[in-house]
Structure formats: structure tokens, C-alpha cells
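Please read the structure below before turning to the comments.
Here the complex is missing one protein chain, while the rest keep their positions.
Labels run A and B following the written order; every chain starts at residue 1.
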Amino acid sequence: MAQPLTRTSRYLLAGLLSAAVLLPYTVSDQFIIRLAIQSGIFILLASAHNILMKVGLLSLGPVAFYGLGAYVSAILTTRYDVPFPVAFFAAGLAATAAGWVIGRLTLRLRTAYFVLVTLGFAECFRLVALNWIDMTNGPMGITAVPPPARWFVGYIPYFYFILLLVVLTLFGLYRMEHSTIGRAMQAIRQNELLAGSIGISGFRYMLLAALLASFIMGLAGSFYAHFFQFLSPEILAFDLTIAIVVMVVAGGRATLMGPVLGAIVFTVLPEVLRVVQVWRMAIFGLLLMLMMLFMPDGIWPALQRLGQRCFERVTGRRTAAVVPSSFGSPSEGFAANGSPPPVPVRVEHEVTPTDRSQTLLTVERLCVHFGGVQAVHMVDFDVKAGEILSIIGPNGAGKTTILNAITRVGPITDGKISHQDALLNGLRSYEVARCGIGRTFQNTSLFPDVSTRQNLVLAHNGLEPESLLLNLLRSDASVQAAKDAEVAADRILERTRLLPYGASLARSLPYGHQRVLELGIALAARPSLLLLDEPAAGLNPPEVSNLMAMIQQIRHEGVTIVLVEHDMKLVMSVSDRIVVLDHGRKIAEGRPEEVRTNQRVVEAYLGKRS
Amino acid sequence: MIQTQKLARGLSAVVLATLMATCTGSPTVDRTDASDALDGDPILFGVIAPLTGPVADAGAYVVSGLTIGVGKINAQGGVCGRPLEPIILDGMNDPQESANAAENLITREQVPIIMGAWGSSSTLAVMPVVARHGIPLVVETSSSDKITTPGTPGFDWVHRISPTSAMEAEAMKPYLVDELGMQRVAILSVNNDWGRGAGATFRQAIEEQGGQIVREDYIDQTVTDVLPQLTQINGSGADAIVMTTGAAQIATILKQYTELGMDQLILTTGGSNYPVAIMQLASPEMVNGTYHVMFYVPTEHALAGDPAMSEWYYDTYAENGYPEVGLGESYRGFDAAHVIAQAIELNDCSLDPESLNQALTRVEFAGLSGLVRFSEAHGHQSRPNVYLVRVDNGELAAVAADPPVEQP
Partner (left out) sequence: MVELVQHLLNGFLIGGIYALMGIGLTLIFGVMNVVNFAHGQFYMLGAFVVYTVFTLAGVPYLLALVVAAMAVGLLGVITERLLLRPIRDQPPDVPMLATIGLSIFLANMALIIWDPTPKDTGLPFPLVGVKVGPLTLTPMRLFVLVAAFVIIAGSHLFLQRSRMGKAIRATFQDREAAALMGVDVDVVNMVTFGWGAAMAALAGGLLAPIFQVFPTMGAIVTAKSFAVVIVGGLGSFPGAILAGLLLGIAESLGAGYVSSGYRDAIAFILIIVVLVVRPTGLLGHETHKLA
């Protein structure tokens, strides 16, 4: 996605910007200038709200931070005579602090629960503004909020002030989107679990998103208070939240330009609809429903598709499935048809000599209980460096539960898991990934709505610098990281024979290729220990033998592998050692030929079958 | 699937086309028909009222009175021989919406004067806008003291017909404790600037007279269940309840007051408390024996500034089929339309906003709510009549008036 702006986009941007700068001189209508200023406020709010959408969170509490910023700024300037610049930044910081506290409390929740808890906070803020008369003056509101400076007369200074804020915000967001942080957010939105398994902390980026969003909203609130010069609790009304969310979703969530477009359309639309008087809000509601029905991903992506279709019709070429991009037309390459299935990769590296006596991972007396169910009970085993250890057992034996416990996706009731002397028990899944432990999942787990190549670029994320400042300033390290990610992605595409599919959407790949891509994603994070959860499930025999070759190849490159698998042919031919589980307990351990003849193993399997 | 897509595309096209049409179309706004008998371009003035949202009913009442007022003026020859024509925009009683409506009226419609914006918060948000453009604002409903306090942005451009809560309390002060015997009073009012403002001034008036406030409750405008508050009031030993809120909420409270079998004296204030409306929304028996502070008593024509007009208005309102519950509030629009018309005539038919603002200070209009005359000394504020009304067997009877009215 790190495509540079095309020339057309650059000209378009320059044109838009100069049109905006010249607006007060070309339009004498004060009403339009006022609408432009309000659009500006809403562009800030919608863009800020959209940062949360980028990590896949829908909040119904944006007004809490907007209102807090407005009240902090208005109270400081009217009551304590604080100069505007100080109050302005205090508003941003106060909102950020609130964002931090609320974020810490609520970011564990998802979907409907997150929606309702944020709504709850916003309403509580409104009721405080309404009832804490001594501080906020309650429903009487704060009058005579001073202008930012003496020379803020008429609308023009406000217009340039908000234009500056909008340009800075959008530039920052553009930079962020095309950086490690933007890629990490994309990964989290697409698949939070998978993102964790390659070293991306969902919570960290969600909190970052919440902080950035609330900071921008706080500043917007301060601007509002000093522009309107009157502030009352209506700024915290639920209707305003609806307006902001509609702008983001109808404009195009998680895109850069969508919220901008949405903010302008939905500031102007209600004013245009004034002509229909009492029908205004009814029509607004109807339009909202129609938009959700026919443009559920928003106006901006719909426009992009339209643009692409025109392009196709003019050039007569068919482009690949659309990969939504944030600015400019999709510039991904073309998908080739009928590419061959992946074939075994050739040896590209020297075989790394590994010391098989060294223990990489130790599992001691591991217990995982769900309520009264002992999914895993008192299981011990260790994994030696450089080996392929398989874990087998009938369905429900607790194999996946163990992998989940090791990668800290699932709970540990008791016992210890350590990796090279470091205890994993207290870690989170992304921290485990950063210890060099990669994994795949039983059910296909990809970043479904981005290209195959982008899947691999995102998978590199855990190895890149995370600092906000470094990324916004485009430091050498972050630029280098982006280049590394591209190079690594291409290399893995080649190795996995997925190169012809590089531009296709991951979800549109054939099933077998999807499973290979999963392996590629795990490899892109450069693990030293790789946990594979039923990689052969659903594959046909040629694909299985292909997989077998890949697994051996990966081991030859020095990666230790733990394999959970039902396909006995695969297990018996690649494994160095095998651990057998039944009903959550370890019943056997040893070399393939030992296990094959073990009486308890035979009973477990035969008993199950008969 | 393909059909759905076609349908989707078709529908989107229709929606887009409609939008384009509305965007490019001229912003014609609902204008009440000017009398055809009059020649010349209409004189436009702006109106900001809540047409949608939680107080849309009150907005509709003000607009109905305004429509009658404008119709009457135009039927009698208009203003300076030209028809008067309001441009009414929806402010939703929301500060931002109302401020936008004001901007639209001033810069788009080029109105020389505006009436609005119903609630005090909305009016306070509109004031900086009218000040920026130098357009006079006639306030017909808002009660916040701040609107007519020097120093508030836009103060110089505001003239207010509606009384402040303080004026109401001041007028009632001699009666509350001494005449009505309100010794231990509970306040149960709506939680906005209006209810809070009235609560504070009535507390002061009652305490100055030696009464005592035993409980103060401010409830949201949408609250319908007040049993908890009434239960507490009942247990607090209060002998009277003062309520400042709209007729609908008063009716709800009275229903639950009856449910609990309470017997405290009821006094409602605030100007949106038309007892006939309360009786319709509750029942006449429940309203029996309650007291109401009013600025306009529709049935008592003798109390109005111009009894003949009051009678005419009462009949016309009914003839036009407006809801009876709105009669008690509709007078605001009627009086405001006349004030604006008179100001324009006093300004020698000039529509220059600056001199129009000056002309407003010279207006004297005997309206439905008494003599409208803006006192410069009291912050561009008119002082309407204030009546204390008691409901007996479904009839309103004025038991006191300020200023005292001579009975004909």
C-alpha cells in the first residue's frame, strides 16, 4: 500500500488546496464560508473518529472528547483568563487524558459491547455538563467565550485557522497510514488474532488510536467553543455522535478521504434539505438507510469503483479485484489466470547447523480447565532446537488448546511454559510472537480484504519500529523498514509460488493457496519456532506432499517446528518425535516408530473409532 | 443478484438525481402566502423556531400565532403598502442549528430582522451571529437573564418581548407566601436554562418573603416518570409545589400527583403552562384548584393590551383549526410579528438594519400580552403583564395581575 501519489493525484491535491486557500476571496457569500468552517470542524471530528475505525472499533462516544475539549477551553478562558493558545492545547491534552482512561477501561470490549460502553460514557459526560452547574454553568451554558485573538474578526481568520488544522491533521494521518503504524492498524482491523500472532499488539495500537482521536477531537472542541462563542451541553448530544459516525461510515470508513468527503456532504446536506422543512430529518433518515443498503462501504469507495469502471471502459483492460486504496486509483498489478499450483520450494540457504541437544521450549504440568472441563491436564513435554515435534491425538484431545496456551491466545489454568529460560505465562500473544514464536491457525486465518502480497507485507510488521514520532517524521529506520517489508514479501511470494496471485485479494484465493499463504505469513515474521495447527486439513494429496516438502525445507533453514496434525502419513514422515494426547492427558511420547506401536495410542485411536 | 445490483444502481441514481435537483434548485423556503391584494415586493423577515425535535410542538404554536399575525397585518394593508413575509427556518432548539439558520437567513435571504430562536441556549448561540452582521433580533420566548445582560455578545442587537424569570417571580412575590400561604415549597422544574432560571428566582422570592424551599428537583424534558420526586416531596412536608416546564410535562406530573393522592398547592410558571392545554393532557378534575402564572389569558380579553384584538385573535385561532393546546403560547408569534411590522414603519419603511434596531426602541404595541415597549434601562426588555390564574371547574380566573388592570 505504500504507493507514492500518482502525478494526477498530486495535481488534484494541489488544486484542491489552492481552491481552499482562495475560497474566501472567490466566494463572497458569508454563509458558504461559515459552512466551510463547520465542514472543517467535522472533517477533524470525522477523521479523528476514523482512526478508531482503522483498528476496527466503532465508538459511539466521540462527542465526549469533543465536548470535554470545548468545556476545558471555554472554562479556562472565561473563568481563569488563560490565554487561548494555552487553553487550546490544554483542551487537547485533557481530551487525550480522558481517552487514555476510558481506553484502558473499555478497549478489551468488542463490537456491540464497545459501542454501548462508549455511548454510556458520552451520555455520562453530557449529564455531568448539564448538572455540574458550579463548573459548567449547566444548561444555562457559557456565554461570551472570547475569540482566539483580538484580530479574529469576521469568519476569515477562523477559516484559515481551521484549514491549517485540517491540513496538518490529514497530512499526519496520510503519513501514519503509509507507515508501520498504518500497516499494523490495517492488520488489526483485518484480523486481530492473526495480527497478535505476528507480533502486533492490538491493545497498544487501539490505545494509540484512541489517544490520537481524542486529542484531535479535543482541539476541534476548543475551536468550536471559540468560534461559536457560546457553549451549552447540546455539544454532547447523541445526535452529534450520529452525525459524526454517519460522516465516517457514509464517506468510507478506514479510508483517508472518505471522512473528509462525508464531513462535507453531511454538513451541506442538512442545510440543503432546509427547503423541505419538517420533512428534513425524515428524509435524512431515509437517505441514511438507502446509503447503508446500497453503499455500505461508503461514498468514497463507491466513487473509486466508478472511476475504475470508467478507466476499464476507456482502456478496455480488466483490472484485478479492487484493493481499496486511500487515495488515487488502485494501482495494483494484474492477476494472472491459471497459474500452476505451488511446487516444492528449492533449497535457497545453507542448512543452519542446529544443536539438537538444546531445549527451546519447555511445557511443565500444563493444565487448562474451562469450568469443570479439563481440556488439558498435567501435560509435560519439551521441544528441542531444530526438530520437528508433532502433537497428535483424537478430536478433543487438547492439541489446539496447548498451542493456544503456548502462544497465549488461550488461558493457562496452571503449570509453566518457558521459552529459552523466559517464562511465557505472563506474556500476551504479541509478546510471545516477538520471542520468535510463530503459528498458524486451525481455521484459515488471513487478512482477507487485502492483496496476497499485502498480507505478507503486514506480516513483517512486528519487526519494524513502532514509534509514532519516527513514523510521522519518516525517519530512515521507518523508510528502511517499509522497504524491507516489500523485499521480504516478494521473497516469500516467490518461495511459496504465490507470485502470480500477488495482487489478488487473499479471500479470493483457492483454499489450498490460502493455507500456503498462512504459512507464508507466519514465516514473514521470521520465527525461530513455528507452531502449525493442522496445516494439511482439507488439502488434496498433491497439496499435502507439497506441504510436506515445505515443512522440511523450513526446518532445514533452522526453524524448529511443532506440528499439530491428523494426517498420519504427513506426521510419520516428517516428525522427529511425537507427543500423543488423549482427553487432555499425555499418553505417549517418542520417535514415530515407537509411538506407532504403543499400546495406549492404538487403544485411544481404535477405541475412538469403534 | 444481478437484478439487485441493477435495482441498487437505479435507486442510487434516483437518489443522486433528487439530491442534485435540490442542490441546484433555488432555496425557496416555505413562505406564507402574502395577501394577493398587495402590490410590491414582500418585506422579508427571518424566523428561527424549532419545527422538529423534542420541542417541535412549541415551535409550531409560535409559528401559528405568527401566521395569524402576518395575515392580519397584510389584510390591513401590509407594511408600508408591501406585504410582510416571514421566512421560517428550523432551529430544532439546538444552538448550532439555530446559529446556522441565522447565518442562512442573513446572508442568503438577506433579511433585515430576525425573530427567534425559542430556547435561551439557541438564542444565545444566535446572538454572536446577528452581532457579526449587525442584524436586529426580536426574542419572543427565551427567558434567560443573560440575553439582556450588557456584555453578552450580541446584546446590542437584541430586543426581548418575553419576560425574564426574575420579572415573573418579582411580580408574584407579594402573593406567594402571604396570599397563597406557600410556607414550605418544593420546586419541580425542567432541567434547562428556563427551569433552572425560574427555580433560582422563585427560591429567592419565596425566601425573601419568609417562606422556605424544602426540595429542588430538576428533571429532563423527556422524563415521564416523576413518582420518585413526588414521593420525596410528599414525604418532605411541603405545602406547595412550584413547577416551571411545558404543559405536557405539567400534565404528566399532575397525573402522578393524583395517583399518589397528594394535596399540595400547585403553582406553574414559565409561560408554556397554558392551563387549558394541561387540562386536555391530564383531565379538568386534576387541574382543579391549581394556580398558574401567565402572560396572556386567552379567554380574559379584558386583560390583554387590546381587548378587541384579543377577542378577534381567539376566534381566528379557532377558525384556522390550530390545536387549542397551543393557544396559550401562540400569542408570542402574533405579538412579535406586529412589533417587527411597527418597527419597520417607524423606520420610515427603511430596511436598514442599523436604524431598524434603533426603531425597535420606539415601538409601542398593545398586544395580546399587554403593552410591548422595550425599556433601554432594563436591557432592551419589554415588561408584559403577569397574571396569577386559578382554575376552577375548568374555567380560568385571574386572581391577581401585574400591573393591575382596570376592569371596564
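In the analysis below, contacts are C-beta pairs under 8 Å (C-beta built on N, C-alpha and C of every residue); 3 or more make two chains touch, one makes a residue touch a chain.
What you see is a predicted model; the values in this text were computed from it and never measured.
Asker: Consider the whole complex, including the chain that is not shown, and state which of A:Ile75, A:Ala98 or A:Leu130 touches that chain.
Answerer: Final answer for the missing-chain contact: A:Leu130.
Asker: Out of A:Val21, A:Val86 or A:Leu105, which touches the unshown chain?
Answerer: Touches the omitted chain: A:Leu105.
Asker: Would you indicate which residue among B:Gln183, B:Gln232 or B:Thr299 is in contact with the undisplayed chain?
Answerer: Looking across B:Gln183, B:Gln232 or B:Thr299, the contact with the absent chain belongs to B:Gln232.
Asker: Which one, A:Ala20, A:Leu58 or A:Ala97, makes contact with the chain that was left out?
Answerer: Residue touching the chain left out of view: A:Leu58.
Asker: Quick one: say which of A:Tyr113, A:Phe171 or A:Tyr511 touches the chain that got left out.
Answerer: A:Tyr113
Asker: Take the complete complex as the reference. Which residues in chain A touch the chain that isn't displayed?
Answerer: On the side of chain A, residues 58, 105-106, 108-117, 119-121, 123-124, 127, 130-131, 238, 242, 245-246, 249, 253, 278-282, 284-289, 291-293, 296, 371 touch the unshown chain.
Asker: Residue by residue, what part of chain B touches the chain that was omitted?
Answerer: Residues 4, 52-54, 56-57, 59-60, 191, 217-220, 222-225, 227-229, 231-232, 234-235, 248, 251-252, 255, 258-261, 280-282, 323, 325-326 of chain B touch the chain absent from view.
Everything that follows uses one rule, which is that only the chains that are shown with their structure count from here on.
Asker: Would you mind pulling out the distance in Å between where the CA atoms of chain A average out and where those of chain B do?
Answerer: One centre to the other, that is 51 Å.
Asker: Applying the document's contact rule, which stretches of chain A touch chain B when the two form their complex?
Answerer: Residues of chain A touching chain B: 29-31, 34-35, 38, 130-131, 133, 138-141, 143-144, 154-155, 228-230, 232, 234-235, 237, 239, 269, 271-278, 280-281, 287, 290, 293-295.
Asker: In the complex of these two chains, what residues of chain B are touching chain A?
Answerer: 8, 11-12, 15, 19, 22-23, 25, 27-30, 51-52, 56, 88-90, 94-96, 99-101, 103-104, 106-108, 120-121, 124-125, 127-128, 132-133, 144, 146, 151-153, 191-193, 195-197, 218
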